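Structure record follows, encoded as structure tokens.
Note that one protein chain is taken out, while the other chains of the complex remain in position.
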Amino acid sequence: MRRMMLGAVILAAGVWGCGGSKGNASAGGSTGAVAQAGASGAGAAGPTGNATVSGVIHFTGTAPANPKIDMSQESACQSKYTTPPTDPQFVVADGKLGNVFVYVKSGLPAGATYPAPSTPVEIDQSGCLYHPRVFGVQVDQDIVIKNDDNVLHNIKAVPSINRGFNISQPSAGMTSKRKFSSPEVMVPLECNVHGWMHAWVGVLPHPFFATSGPDGSFSIKNLPAGTYTIEAWHEKLGTQTQTVTVGAGETKTADFTFSGPKA
Amino acid sequence: MGNFLSWMLPPGASTFVGDIDWIYYLILVVTGIAFVLVEVALIVFLVKYRKRPGRKATYVHGSTRAEIIWTSVTAVVVVVIGVLSAPAWDKIKGRNGVPPDAMPIEVHAKQFEWNITYPGADGKLGTTDDFTVRGQLHVPVDRPTVATLTSEDAIHSFFVPAFRIKQDAVPGMHIRVWFQPTKTGEYELGCAELCGLGHYRMRAVVTVHTQADYDRWVAQQAHSVAQR
Partner (left out) sequence: MATTATGTSSYTADHGHAHVDDRSFLRKYIFSTDHKIIGIQFLLMSLTFLLLGGTLAMVMRWQLGFPGKPLPGGTLLPETYTNNGVVLPEFYNAAVTMHGTFMVFFAIMPLLVGVFGNYLIPLKIGAPDMAFPRINMASFWTAVPAGLLMLAGFFVEGGSAAAGWTSYAPLSARSDLTGVHLGQIFWCLSLIILGLSSIMGSFNYITTVINLRAPGMNWFRLPLSIWALFVTACLVLLAIPVLSGAAILLLFDQTIGTHFFDPVAGGQPLLWQHLFWFFGHPEVYILILPGMGMASDIIANGARKPIFGYSSMVLAIIAIGFLGWGVWGHHMFQSGMNPTLGTTFMISTLLIAVPSAIKTFNWLGTIWQGNITFHVPMLHALAFVSMFVIGGLSGVFMAASPFDIYIHDTYFIVAHLHYVLFGGSLFAIFAAVTYWYPKMFGRMMNPFWGKVHFWLTLVFYNCTFFPMHQLGLHGHMRRIYDPTQYAFLREVQPVNVFISISAFCLFATQFIFAANFIVSWFKGEKAPMNPWLDNGLEWTVASPPPHGNFGATVPTVYRGPYEYSSPHSDQDYLPQNLPMPGAASAHPQPAGD
């Protein structure tokens, strides 16, 4: 019987050790550049190089209007907008598509590992929307979640491979840190207080990923020479892949074209 | 601090105020009398029969007559309270209590939002002019509204204190609850059943309009829906 007790205590202490130690360090990252974070690869064990795959995401057809968000019950958020806020599902300008996650799906040497960079990636909740909406992190890289709204947000990750979480930040200025331990593209994030709030995070074992900017451009740098399958992912339009071969120091272009949903 | 020791119920704004509040005041008076009788007797006895030297307590083991009296009086009082309360329960929650002319709406609860679907101009749900609004309950005054409560995830509870109405929304069930507002104005709808970490913020604004204002609001909503 005493052994049983002891077991319970050890169990408790053990799990505490595994799950509890998440510091509260403030984010020192730059919000704008987070999508490209991870390329620095300090002391990476896996191979890197100086090849680059870049390109532009084109959009054809008519983009559906982004739905209006009724924030009338959240004055703290609504006051941050001068025009009625919309849910930016389609970031389209001049036939270019933003918020497309582009990453190396395969082609890296088997067994190559890339340690997580110490710089965290930051996601900000501001005006009851996520900034950025689509981004990538490396496995075990810290994600700093920040609340800029003086209202409750909960951040619920609903992964299918990783362990999910569901945490809350009841007031402005709060930050929390979380990470994912397995590769998964994409892990959806949502806020249940504001049902319209969605974000997606691509968790990868390597630093070779990017998110297209509002001008549709993206760039994956520091690749070793090789042949890669590149995948582009959009929240509404699905995925596309193409194969690209780059030699050392080369820059190759890989453009993608998504077309609007059929009416 | 005005409500600190007030035994009055806050002002209400539905017909249920008339059905419910008097039951509260009746019970308040009955239990108030019982409370005062018991506590005063207790204190009087404690003072009067406190220990004094050379005195012995009276050696009695009880009184059958007293037992019969207080048992039957209590039983009669509680049964009367029950019998007087029963009609209001049937009217508010009974299966046949919903007035046939009530305006139907759908209240879909999810963590941590109230999504309310209105029947549009035709007054019927399930037609193309239905529209859904988050976090706002709009109803016309002096007309019964019947809400069909559903839930997407956990159990929530639809609670409008000013209407004296509360009903759980249970996933997998369609529960009808009705009410008839009597005063225009703004009130609050809250969730009364713990539903997770955002439970305390599962709030919506209730607006009671005159029928004309309500129709105008519906038209306006229909317009903005069409715009989307």
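Per-chain numbering from 1; labels A and B assigned in written order.
Keep in mind that, in the parts below, contacts are C-beta pairs under 8 Å (C-beta built on N, C-alpha and C of every residue); 3 or more make two chains touch, one makes a residue touch a chain.
As the structure is a computational prediction, the values presented were derived from the model and not from experiment.
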Exercise. At which residues does chain B meet the chain that is not included here?
Worked result: 1-10, 16, 19-20, 23-24, 27-28, 30-31, 34-35, 38-39, 41-42, 45-46, 49-52, 55-63, 66-67, 70-71, 74-75, 78-79, 81-82, 85-86, 88-90, 92-95, 111, 153-155, 157, 159, 161-162, 164-168, 170-173, 175, 187-188, 190-201, 203
Seminar exercise, completed: chain A residues touching the chain left out here are 1, 4-5, 8-9, 11-13, 15-16, 18-20, 22-24, 152, 154, 156, 158, 163-171, 173-177
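We take it that only the chains that are shown with their structure count from here on.
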For this session: Mind checking the centre-to-centre distance between chain A and chain B? Centres are C-alpha means, answer in whole Å.
Result: 45
Exercise. Of all residues in chain B, which touch chain A in the complex?
Worked result: 110-113, 115, 133-136, 196-198, 200-201, 203-205, 224, 228
Problem set entry | Interfacial residue positions of chain A with respect to chain B in the complex | 65, 67-68, 70, 72-73, 151-152, 154, 166, 168, 192-195
